[in-house]
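Complex shown without one protein chain; remaining protein chains in place.
Chain nomenclature is as follows: A, B and C, assigned in order of appearance, with residue numbering initiated at 1 for each chain independently.
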Amino acid sequence: VRTARLEAFSDGVFAIAITLLALDLPRPEGPDLWRELGQAWESYAAFLVSFLTIGIIWLNHHALIDRIAAADRTLLFLNLMLLMWTSMIPWPTGLVADRLGHDGAEAAAVVYAVVFLAMAVTFRSIWLHAQRSGKLAALTPAQIAHLDRRNAVGLTSYAVAVALAFVVPAASLAVCFFVAAYFLLPDRAERLS
Amino acid sequence: VRTARLEAFSDGVFAIAITLLALDLPRPEGPDLWRELGQAWESYAAFLVSFLTIGIIWLNHHALIDRIAAADRTLLFLNLMLLMWTSMIPWPTGLVADRLGHDGAEAAAVVYAVVFLAMAVTFRSIWLHAQRSGKLAALTPAQIAHLDRRNAVGLTSYAVAVALAFVVPAASLAVCFFVAAYFLLPDRAERLS
Amino acid sequence: VRTARLEAFSDGVFAIAITLLALDLPRPEGPDLWRELGQAWESYAAFLVSFLTIGIIWLNHHALIDRIAAADRTLLFLNLMLLMWTSMIPWPTGLVADRLGHDGAEAAAVVYAVVFLAMAVTFRSIWLHAQRSGKLAALTPAQIAHLDRRNAVGLTSYAVAVALAFVVPAASLAVCFFVAAYFLLPDRAERLS
Partner (left out) sequence: VRTARLEAFSDGVFAIAITLLALDLPRPEGPDLWRELGQAWESYAAFLVSFLTIGIIWLNHHALIDRIAAADRTLLFLNLMLLMWTSMIPWPTGLVADRLGHDGAEAAAVVYAVVFLAMAVTFRSIWLHAQRSGKLAALTPAQIAHLDRRNAVGLTSYAVAVALAFVVPAASLAVCFFVAAYFLLPDRAERLS
């Protein structure tokens, strides 16, 4: 399988997952729509964090796969796992929208952060696999070290988010937001590629 | 990131958002289907306006991105914001279908027009960013002025639609319809490109 | 707009609409799942007819657009209308699944056939527009006449289906099925292209 095909399929999944997020925005039935929409801030927050995160996954996925010439079975499998975790994101997003500030907020926030963490672990596995098989030759050691650090920041932050979710669910969501923001900021090494 | 990839991903989001609109068409449960379908004109109107608008976004997005050679971080971020507002469109479309002519019509129409306005503001930001970074060199100053005017018409109209939504929700929807119709009409400058 | 982009976007909408059809397959809640699934034949019939029809639209759309070099505003608008009718197909499919054999079967079948007829009328408009603007030069007059006849068969059949829906809803669905089957059969003229 050429990676071009892999990218097209992955992009399809990312595009669908990111668009399905909006299906969970609040559609209250009560008489006072202003008030009900105004109180649904958990929905908007979860939507925003998930939207930015899937956007970042797309961006980073593209930057990584683009540097790999051909896909072996291991890469195909890891990539499928990455798509699985990403396609699941609308699910905990809905849980957080339902539960934040109510019963079960901790469980919802933990599932949310765990899905993000699992996605980041899978992403790191793809990165390590590509590195080990010498497929990232176009990068200098300095660039590899830089990207590696960036990658580790995401992973560590999501682990923190999981732990935090057990005690302060809303803070866990905030951590996930800052990870997305961090990856959206311009980055020296990527601009070189 | 080459803009070809950016376009493909954006097109995916546009195609999904435009197709999800139909999920909100009325599926009444009562005994008299004719009557119930006949009374759901708010659903059809909101569907039509949203469908044409996303169609226009696709068209104008393509026309713009096609003229840009490479995507920097700012463009990627602005484009992600454009996708966010566009992917949200099915949400206020459903609100308008639920509420027009009932309690909360104003709130629904305001959210609808605000999402369109936010989308138009983001679109203008992309346009200004592309212009400022000198990436639209293939256009003559006259063409740029022309497209700029067109762009401003959309923006102003959506601002009017937001204001109008507070008083006459249905009229706000009509304004959004006319914006879409305006952009669907053949346009000299674009035909030259 | 190059037609390649038009095709890619249209294909996206077709692929999504055809896949969304399965969301309406029956998911009964009662204790006897065998019996309930067995009684939902209207759902399966409507699903099958709609699936084949969208498949045919994709096939014929591709065959047509592929012969056109560049898209003018009229073609873009007509194509957007075709996408609109196609993206709506899951909606009357759900209505037919709900209503066939119950109250409102006529209304559901009429809406179903009307959406197909509107789609076919739009398709014919695209065909006539492409013909009139001399963009189908690669075809011989005999081929054009052949395709024209085929096109007319579809259109006439859907008109019959609309009329029939007012009296025998199930027969109207059968007519729509035969149109899809007719277009799925191998066709001399297309094979030449």
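In the analysis below, a contact is a pair of C-beta atoms (placed from the backbone, for glycine too) under 8 Å apart; a residue touches a chain by one contact, two chains touch by 3 or more.
All values reported here derive from a predicted model rather than from experimental measurement.
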Result, missing-chain neighbours among shown chains, is A, C
Touch criterion as defined above, residue of A:I16, A:I56 or A:L147 at the omitted chain | A:I16
From the listed residues C:A15, C:L76 or C:V121, report the one that touches the chain absent from this view.
-> C:A15
Name, in rising order, the residues on chain A that touch the hidden chain in the full complex.
-> 1, 5, 8-9, 12-13, 16-17, 20, 73, 76-77, 80, 83-84, 87-91, 94-95, 98-99, 103-104, 107-108, 111
Hey, which chain C residues sit against the chain that's not shown?
-> 7-8, 11-12, 14-16, 18-23, 25, 27, 29, 31-34, 37, 48, 51-52, 55, 58-59, 62-63, 184-187, 191
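To be clear about the criterion, only the chains that are shown with their structure count from here on.
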So how do the chains connect up here, line, ring, star, complete, or something else (other)?
-> line
Pick the chain whose C-alpha centre of mass, unweighted, sits closest to the average of all protein C-alpha coordinates shown.
-> B
Distance from the CA centroid of chain A to that of chain B, rounded to the nearest Å?
-> 26
Could you give the separation in Å between the centres of chain A and chain C, each centre being the mean of its C-alpha atoms?
-> 37
Can you list the residues of chain B that touch 2 or more other chains?
-> 8, 12, 16, 20
